[in-house]
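Only one protein chain is missing; all other protein chains are in place.
== chain A ==
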């Protein structure tokens, strides 16, 4: 059994393209061309050159010695926080901006939660000289001020999403509406492995550079390509898709997905989709979704703006339902403490998203010689004000 998308964009029961007719031409244009474009030698060369020279890849695979000693196992950190712009998001935006150019689009829209994807999109638009509009929830604009400033400095227009919970879900709605209103000249750079087919598959392919590098780097360090476990936080799930990608169909490698439990799974303030979600449709994709019995989408909560999303990508929904992936929920408190701990043990301040993944070790025990690779998906600079408020720094 393969855990990749089939030709219709389904991962098991999940995926597809549940979109209004107004979006059909845009999505179909992309769907019919993305694989061929990605295969082109000139595309691959430009993509790889930019990843190396602009993004700064390969990112290091770092053996976290003190962190490993503390938890009595072998923990490697894939340092996506060292990518240009500070998170893994840029791998995908570099790929998609090249895609947009080949599709002849001269206007880019994007949605963003924590602002990392918005910054990554604004960055590649500046690089290519293309107009950029980023939709961001009003609440996220408040709690991620440094990233808003960065986007503006990069020349992007940041548009507040004022509807619903005024966070990522609503920013995504606004971006989709913009795309409906501008079907010809605009490419929508979705930042996670969500949305209608082909987005989840395309974004996963761009992020797959993460697991591709791990195979090479782990061979050098441990004389094996496959770790025992790959671990990542999951909001929509793009960094997770990137670290799982080359291991999806290899049952020797355990897949661990870490979701935001917020103030506790049963607290009513949570974003733990695998625990609280049911099959449903959000943003054009059939997936697991937090919703009421009546099918209204629930407003999620997490201290981390990047995990504050009521669904997961269809790849992850399938990993959960099939049992291929182990899903763990981490509270705000556990995540914040783990972020603090990594800073003190390793001198790395992680994004709060990533802190969720780092927090699994209190409860989830591993063997001494297990090799665990955690995707350190982003750096914590953007979250400093949250850390300051939380710890009274």
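As a convention for this text, contacts are C-beta pairs under 8 Å (C-beta built on N, C-alpha and C of every residue); 3 or more make two chains touch, one makes a residue touch a chain; residues count from 1.
Here is the rule we use: contacts and distances are computed from a predicted model.
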item	value
Candidate names "RNA polymerase sigma-70 factor (ECF subfamily)", "Cytochrome c1", "Hydrogenase expression/formation protein HypE" or "Tryptophan synthase alpha chain"; UniProt protein name, chain not shown	"Tryptophan synthase alpha chain"
Omitted-chain contact residue, chosen from A:56, A:146 or A:164	A:164
Candidate in contact with the missing chain, chosen from A:24, A:63 or A:390	A:24
Candidate in contact with the missing chain, chosen from A:103, A:126, A:180 or A:345	A:180
In chain A, positions touching the absent partner	16-22, 24-25, 163-164, 169-170, 173, 176-177, 180-184, 278-284, 289, 291, 293-297
